[in-house]
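Next up is a structure, given as structure tokens.
All protein chains but one are shown at their positions in the complex.
Here is chain A:
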Amino acid sequence: MNLEILTPEKKLFSADVYGVQLPGVDGLFEVLDRHAPLVSALKAGQVKVLKDKSNHLAFFTIQSGFVEVIHNKATVLVEGAVPVEGKS
């Protein structure tokens, strides 16, 4: 599925990925390929972009925001996000 992470200052991330882990307001959840249409609020926390089942591509620390999933495309809207380097 396609994942985009947008902030007001720039497009932070855009690629095809296996899935993504997001900090929802009601708890951590994961969006995988062909997820049903979803709109959810996110709280401050970490976003984990998954390359495949056990490997991740990138980590981001985000402030609160939203995620919208529709037509196999996930858009994460956050007001501030920084990539976390060197985490395994």
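In the analysis below, a residue touches a chain if its C-beta (ideal position, glycine included) is under 8 Å from a C-beta of that chain, and two chains touch if they have at least 3 such contacts; residues count from 1.
Please note the rule applied: contacts and distances are computed from a predicted model.
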Completion exercise
Per UniProt record, missing subunit out of "Peptidoglycan-associated lipoprotein", "ATP synthase gamma chain", "ATP-binding cassette domain-containing protein" or "Branched-chain amino acid ABC transporter permease" is "ATP synthase gamma chain"
Handout entry: Residue numbers in chain A that touch the chain omitted from display
Key = 4, 6-11, 24-26, 36-41, 64-66, 68, 70, 75, 77, 79-80
